[in-house]
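Yeah, one chain of the complex is gone here, protein chain that is, but the others are all in their spots.
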Amino acid sequence: MSVAVIVFPGSNCDRDVAVCLAAALGEPPIMAWHGDHNLPKVDAIILPGGFSYGDYLRGGAIASKSPIMGEVIEAANRGVPVLGICNGFQILTESGLLPGVLMRNSGLKFICRDVALEVGNTDNAFLNAYQRGQHITMPIAHNEGNYFADADTLQRLEDEDRIVLRYAGGNPNGAQLNIAGIRNKAGNVIGMMPHPERLAEAVLGGEDGRGVFDSLVQTLGRS
Amino acid sequence: MSTEADTDNWKAMVAEHGLSEDEYDLIVGHMGRTPNLTELGVFSVMWSEHCSYKSSRKWLGTLLTSGDCVIQGPGENAGVIDIGDGQAAIFKMESHNHPSFIEPYQGAATGVGGIMRDVFTMGARPVANMNALRFGSPDHPKTRHLLAGVVSGIGGYGNCIGVPTVGGEVNFDASYNGNILVNAMCVGLATTDKIFYAKASGVGSPVVYVGSKTGRDGIHGATMASAEFDDDSDEKRPTVQVGDPFTEKLLLEACLELMASDAIIAIQDMGAAGLTSSSVEMASKGEVGILLDLDHVPCRETAMTAYEMLLSESQERMLMVLKPGRESEAEKIFTRWGLDFAVIGELTDSQRMVIKHQGEIVADMPLGPLADGAPLYDRPHVPTPPRAEIRSDDLIHPNSIAETLVTMLGLPDLASRRWVWEQYDHMVMGDTIARPGGDAALVRVHGTQKALAIATDVTPRYCYADPFEGGKQAVAETWRNITATGAQPLAITNCLNFGNPQRPEIMGQFVGCIQGMDAACRALNYPVISGNVSLYNETNGKGIHPTPAIGGVGLIDDYRSAIGAGLTEEGLDIYLVGDDGRHLGCSIYLRDILKAEDLGPPPSVDLDAELRNGNFVRAAIADRTICAAHDVSDGGLLVALAEMIMSGSVGATISVAPDAPFAFWFGEDQGRYLIAVKAGSDIAALAGKAGVAVQKIAQSLGRELTFADGVSISREDLGAQHEGWMPDFMGRPD
Amino acid sequence: MKAVIRITLKNGVLDPQGKAIETALGQLGFSGVDDVRQGKLVELSLAETDPEKARQQLTQICEKLLANTVIENYDIELVS
Partner (left out) sequence: MKAVIRITLKNGVLDPQGKAIETALGQLGFSGVDDVRQGKLVELSLAETDPEKARQQLTQICEKLLANTVIENYDIELVS
């Protein structure tokens, strides 16, 4: 069971995710450097949060073009579970693995706070430890989390049950349909703005985020 | 200097560099000849107030700087304390006041970048940032713009680099209308056997430049930071530096990677006065000489002169002395992180700084005088006259305590700062145990049970009224905030912001504050390990309130025994620890509710009681007698109680009906805490034994704050008032 | 060869920054200002000297990196 965390220049939640993965998996993940052309064969991939390339131009834009992303896209197309958290979500939309874009927050300010979320579709490797309709808390910390897509795409996301997380206690950033997280059609690629790794330990204020890592362990354990 | 006109021009040039005639004569004496323009520039920045501390050094030398935990006191890039298990905490606070007034976003951002470099240049990974901010009156037309810009600049830099900003303070006062204060603090962690210093050694060792390229950024920032503003400052708009947090993140990772080897002899960030001060400091500390060839300096712009390269304050750069032969190993690391790497010189045995440019020697100066030759000034100082006591009986108070409390919670200096800290990533790195909003922030030492407690404090209106008491109070308040979490306060850093030291009353404020700080440091065994001085914070001859911002750091061995301020359980007894002295002088109540002209003297800090009360509280937290604790500061007892209610989940019912109730509830006596203990605890007996005054004032209950006469206010109403002011203020049209 | 690339939000895409500017201008007392939209400007030099080829290269640059064509249009101007 091996999981890769992709490290871009400017990623800054890579260690935090690795800590949670190590706790859940019982072994540390592989930290894969952006410049590498060959990603080792892994069972799952996580794109962590941060400010890859300083978030210059657009959040995630430059990272989505880095060499290793070719490998990530290929793996995703093979069905390997891929999770993008925050900046990782932005990279997934910029690379075309997920539809839509994450625009500047409607309040034009960076927001760091715990938000209430409602879980949607849980039929995937990262959310199956939760129940549909469950209300959970996770922190957000971003400048660009305002999910936007054209009307057809939004309709498709709804029709195909691809919204995996929605803001449930007020919309912090202007995201359409209160979208906090979505998946691709196949269900193996997930993007979410909230940071599960920041609320996965009681002493840090809660454990609601741990389900993401527990889900992965369950899934990989099963397969 | 052939003609008289040339002489006049040169004199003007000397003055423009902020040097007095006497200082210039000294320089000529050290040089043995007239310096050229490049040399003049180098001397002027090294001898500026900012770099030489010429007005303050005499007094800084009196501070307590040693103690059991101190590994490195003032004099290095940052101070270092031992936190056990072979680990060290490295921290410092620094001002970026002038640049932030001119360009709030970039000024604040580069301030954060600069202080982080001071910390990681010593081998520490930064783990927490703090910021102490002062703005002009909320009515001043620039306040909103400056506050918005500063906060987003601090967030913009810290969030990007991925170091949590876990706390700080924000005050408003008209004395800062033309001179805001932006003081940034950074705390890092290192292992005690891997701490890096600036002292260069080894003649022939290569001097290496890493990081960003050099441009014409902020030339003369150091002299700007030592000059007063006048009404034209807005128009002059000297070049401001732009920060690049992304590059700093790469620089941080690359430096830490190289530091894991033993290739580095000395390292120093290029801060104020850039290449000049970093090379002078490294070489003079090692009592060697240095030869730099500017042709190798990576430049962003064309045709840069030696003067410009030496004085540029381009950000995100470091200077290192490597062990000979280790260059290629180091270069590989920096290149992989996409950073510039260049060998730009070597150490010599000349004790001189020699600069080559385009094949010629363009400057040749003695290092000793550059580093330590600036005249030390013992500036005349007069004490601030004491103020007459204010008696509660002589004042006309409002009718209702409850209504007054509600008003107070929404005052600019007491309202919640959520609007500020929600713009800061305060959770990244996954170790923030107590987030902003409480007394001290708690940041776990990664991978251990230990946590650092960090707080910044100063009450400038106290310092203005009585510098000595104000200096004491600032130190004591950080100590108290740290204590209230259960942690042991260990050491402080400081950032001393004052007006023009050439005015004896300002110098008197400076001296008074230092003496007060020192008294507190000694009484509390709480040494100063680093700091920064920012003088000339004045506009048109009017100085700011004296503002010695203190950043304190403490340690708790097991974070699981730390507590917060919030009331989360019903039926707890709430005690006041410390005396109910009813001191109204300099209180927020007196200033903002009674709008008194004469604020009287500030509360004095009884340092014996401070120590006794604090040690008592900390011990009772450690043995789990206390469930919640909060120190009593701005706004007094009732504000502190309301804060415990708002930050928890239950209310409280007050059981006392004191005489002189306004003074009782809103007086700002020092050395006090509110603690919540399980009903029936023996806290009163324990306190009696320890010689600590305690008095039960309330019980946690329900969802309201209820007074003894039955009047009550809901938690929601308290919270709405407290949380409402700042978003409302910042959202108002200009 | 120098070029200026303008990147603007597509019609119908909400522009919070433009809206914020509009509100701020109203508050500052500037009346009659409407339809504020904020975009990006990228200036650069190209080694390529043939205008046709330069334009082709710039189109690729925009499609691949500079613009997110889900929400943005771009416009290339060769200035010398």
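Here the chain labels run A, B and C in written order, and each chain numbers its own residues starting at 1.
In this text, a residue touches a chain if its C-beta (ideal position, glycine included) is under 8 Å from a C-beta of that chain, and two chains touch if they have at least 3 such contacts.
All values derive from a computational prediction rather than experimental measurement.
Within the full complex, the residue among B:338, B:368 or B:541 touching the omitted chain is B:338. From the options A:62, A:165 or A:193, the residue with contact to the unseen chain in the full assembly is A:62. Looking at B:314, B:604 or B:633, the residue that reaches the missing chain in the full complex is B:314. Of the listed residues B:37, B:102, B:343 or B:684, the one in contact with the hidden chain in the full complex is B:102. Contacts to the hidden chain, counted on subunit A, fall at residues 53-54, 56-57, 62, 65-67. By the touch definition given at the top, subunit C reaches the unshown chain through residues 6-8, 18, 21-22, 24-25, 28, 30-48, 57, 60-61, 64-66. Residues of subunit B in touch with the missing chain: 102-103, 105-106, 212, 215-217, 237, 239-244, 246-247, 300-301, 314-315, 338.
Heads up, the rule we're going with is that only the chains that are shown with their structure count from here on.
Subunit A and subunit C have centres, each the mean of its CA atoms, that are 29 Å apart.
Of all residues in subunit A, none touches 2 or more other chains.
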